[in-house]
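What you see is the complex with one protein chain gone and the rest in place.
Note that the chains are named A, B and C in the order they appear, and that numbering of residues resets to 1 at the start of each chain.
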Amino acid sequence: MLQFAAIILLMLGLYGLLTQRNVIKIIISLNILEIGLNLFIISVGYFEGGLAPIFTSETPANPNFVDPLPQALVLTAIVIGVGTTALGLALARKIYQKYGTLNLDEMGEN
Amino acid sequence: MKNFLALLAALGLGVLIILSLQNNTLFNEYGEDVTGRDSEEYGDREYGEENPASGPANIVTSIVADFRSFDTLGEITVLFVSSLGVALLLGGTKQKRLDLGFHPNFMLRIGSKALFGIILMTGVYVTIHGHLTPGGGFPGGAMIASSMLLLYLADDTFRAKIKGFKILESVAGSLYVLIGIAGLFFADYFLENFLNNGVVGDLLSAGIIPLIYVLIGLKVGSEISGVIDNFLTEEVV
Amino acid sequence: MELSIEIFILATLAFGLMAYVIGRLHKQLGSIMTILGSLTIFGGIAYLGFTGGLTGETAYLTFTQFEISEFGLFFAIIVSFVFAMVSFFNPFFIKQYKYPALYSMLFMFSLAGAIGVFFSSNLLYLFFFFEFVVWTSLFLIPMGRSKKAASWYYGFSAAGSFMLLFAILMIYNANNGSFHISGIGSVTGTTQIIVFIFMSGAAFTKLGAFPLHIWLPKVLTNAPDPVSAVFSGGLEKLGAFVALLAIVNMGGIGFIIPSIDMYFGQMIIATLGALTIVFGTLMAIRQDDAKKLLAYSSMSNGGYILVGFSMLTSQGVAGGLYHIVAHAIASTAAFLAIAAVARVAGTTKMKELGGIIHKMPVTYMVYLIAIISMAGIPPMGGFISKWMIFQAVIDKGMIFIAIATVFGSIGSFLYVFRPLAALFLGQELPQFKKTVKEAPFFMLLPMIILSLLSVYTGVLPGVIIDFINKIFVDMQLNYNIVMNGFAIEGYTSGIEGVGPSLLNPLLIACVFGVGVFVAFLIFIVLKKSKKIDLMDTYTAGNFVYTEEHLHYSVDFYAPLERLYEKYIHIMKNFYKSLANKVREFGAFMKYFFFTNKPEITVFWIVALMVFLLWGDVL
Partner (left out) sequence: MSAILLIAVPLLAAFISILVKKVSPYLLLLVSLFALVYPFFMDMSDVIIGGFDSPIGINLVVNKFALTSLIAVNGLFFLVVAVNIAQYKKLSSILLVALAGLNGLLLTGDLFNLFVFIEISGIAAYLITTTNKKPLQTFNYLVAGTVGSSLYLLGLIILYNMSGTLNMADMATFVEGNGMYTLFPFLLMFIGLGVEAKLLPFNSWVKGILGHSNNLSGAMIASVYATAIALVFGKLLAGVFQIEGTLALIIALVLGITILAGEAMAYASTKAREILLYSSIAQAGIVILLFTVGLGAWATFFAIANGVSKFILFGVVNRLTEEVGSDEMDQLKGSFVNNKLIGVSFTVAALSILGLPLFFGFVVKMNSLIGFFEPDFVSNLPGGNFIFPIIILVASVIEGVYFVKLLTKLWYKDSDVKVNFTPLFKYVVVVLAVALIVFGLFQGEVEELVASLINPGGVFIWN
């Protein structure tokens, strides 16, 4: 189920990208899409009844950890998402400076 | 109308993807365990074991900073280049604070400074314990940066010393690569963990991993702080 | 003496480079290099070719293979001869060009490419040289009048050469990865049909045959004057070469049409050839520009070659080959004559010219002989070839094709006469009285040589017929033309045996000569005309002040033109609208995909995925 929720989130992001005309809202849509994606990645590593993949003094002998790889991947994906978002926002500011608006429809022929 | 069609398309696609994944016999919604995946080998040690193949108690950390450390190097490069880009786009020779339209009172200023210390310390803690507990350089660095953000938001005259951030960023990044190259020369492989792995679960264990995580924390912290600074300042016209 | 053909190709290239280097220092010296170069090449190939001293060994161009075949030699001699003749004109025109040194270089380079085409036994390198000719000649064209002609030329040429390439690759595929030229004959079945269609397409484009002819008049009209001669007399023959390979090797394709005992493929080629003749003639009749007129006449003569080849009988193929020679000589001469006029008069529009004969009698004679040959009137070379083709068609009983060829001949009378009347004869226009004078000796020389050859080929066909017989043997064709003294006695074809006697050109020439002499006597004895000034006339009681209305060429064949005026642009419009369709499609795609909205990409991604999953899931 979790995966399907993630896909719904992904589609929500796509929907936003399709319909939104505001630069900031487009960036937000992009973020929603990325969150959906990250959720999906995490969900791929989940096993029912799996433990968090950390060795502690209470870890049983043959621990059934969840898959740690997707968690590591998602960390990378999140950071990359942050980088893109920062850049997108900086561009949004540039766009605002240039056109005086954030709405794509009001920018003329560009 | 357009919105409705878009909704229909997105929903339709979502349903189709879900159906197709459900039809796909190879695709497991939830697996039993990691058997059959490459990540089987990542958790191949025990708590308290001495000198294992990879040191951290936190397996995710051992992947991020050891097994797939190269990805992480790429990751901080992404952050690095985007912070550079933000500076390139928004920065200029002379910068001044963006006017937030309010003046903080005494309580806010002092309170935020007190909070700043606590958040900073939490960030440092999270960074240093990255190989033992959930967390690590990225969340730690983000916390450090958020303490900066707090100061920026609470005080309309505050500006951090960007130059210092830059040096930190550069040195941390260079050290990361240098550690990697040192691995190439002192041991056999780039980014090899050439220090003693110690005992799983100890603070001083896992070889170079805590070191790398501290560097990452510093780098991420300074980079995000730099980005924040760039967003909250504007060029003097 | 033995020499490899690659030496000639390399030498031509070297001459081109030398011409460029020298041309950078001194324009005319560079163009004189082209004369030296092309004469050397022509002389070498012709001499060694006839004495059997050419070899196909490669020492430098080791990636390709050459073979000395009689038909390759045939074409190489003709084309290098045309280049040599035209090159005499270069020094006189070089000043008009934007890039004189480049002109000299590319002139030589295209000759090298053409020689390469004729001798390559590796089909891939045949294509290589084919394309080489395309781009080297491409940059000669825009040095003339219009820049647009170049893109028309490239579009059609590229289409043609890519058709050739496709055919070559099909042959390669069918022959287990061999590019040898003998593979053309050994393809079978569907592949053979495809190869035949595409190779014929290539031949049609190069030859400027209907319906792929649009580029020909444009290029021949707008290219620099000597280049037009090269194209019409020389490079167009590349098309004939490919046609020979395709049609004669594979003409017996498709099913046999019982009523005329011919293959379907033959029928199609013959029909298109006939259409080319008719179309070229009709278009030539209505042109006002002398070069354009000759261009359409070139096209219609290309049709004769195709019709001849498509008959696949001794006389048909021989006629086609003979026509290649005759037309190369005649049309080069005609274009050179017009070029000589254009050099001094500055235009080739008949409306603006007149009475040039008074100043340029030799040029006039050259042009006269050339058009007589092109119209197929004895005693010129064109007569023999047209006669042979005509007989071949009649033999096959193809009545409509025969009508077309006759129509083409009669049409030629109509149109070639027109420049003669409008440009050379008639009143001498005042503006040319001072500026126009006879061309210098070195321009007259090649023209006179060409004229003499026109007569020679028309009177004594023996040498060429022998050569054609050698080609038949070389191509392992079961054809033969029998010569008896000076007469073409008959022919043998596999099935038909020895046919009826054909013609005796020497006799015809003598009769014709006597006729001309008598006419000349009458003209001298009964001369009653006098010279009057152009404006020395009046109409409806008034003097005429605008010279233009008195000009010969205005509405020369108006009644005739009116008959088909509406239909002449059909093909041109087709290609124009094709180009427009491409442009519209492009504009549409641009509008569709590149409207500068970020959601477009996302939309297409969503659409494509829905499309895929739709089939996958449901």
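Rule of thumb we're sticking to: a residue touches a chain if its C-beta (ideal position, glycine included) is under 8 Å from a C-beta of that chain, and two chains touch if they have at least 3 such contacts.
Keep in mind the model is a prediction, meaning the values are calculated, not measured.
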Displayed partners of the chain not shown (whole complex): A, B, C
Subunit A residues touching the omitted chain (full complex): 10, 17, 23, 26, 30, 33-34, 37, 40-41, 44, 69-70, 73, 76-77, 80, 83-84, 87-88, 91-92, 94-95, 98-99, 104, 107, 110
Subunit B, residues in touch with the chain not shown (by the definition above): 17, 20-21, 24-28, 34, 36-39, 41-42, 66-71, 73-75, 77-78, 80-82, 84-85, 88-89, 166-167, 169-170, 173-174, 176-178, 180-181, 183-184, 187-193
Interface with the undisplayed chain - residues on subunit C: 62-63, 98-99, 124, 127-129, 131-132, 134-135, 138-139, 142-143, 147-148, 150-151, 154-155, 158-159, 162, 165-166, 169-170, 172-173, 176-177, 579, 582-587, 589-590, 593-598, 600-602, 604-605, 607-609, 611-613, 615-616
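The rule we apply is simple: only the chains that are shown with their structure count from here on.
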Inter-centroid spacing, subunit C versus subunit B (mean Cα positions, whole Å): 74
Cα-centroid distance, subunit A relative to subunit C, in whole angstrom: 68
Residues within subunit C bordering two or more other chains: 603, 606
Junction residues of subunit A, two or more chains touched: 14, 18-19
Complex contact set, residues of subunit C against subunit B: 603, 606-607, 609-610, 613-614, 616-617
Of subunit B, residues touching subunit C in the complex: 9-10, 12-13, 16-17, 19-20, 23
Interfacial residue positions of subunit A with respect to subunit B in the complex: 3-4, 7-8, 10-12, 14-15, 18-19, 45-48, 50, 52-57, 59, 61, 63-65, 67-69, 71-73, 75-76, 78-80, 82-84, 86-87, 89-91, 93-94
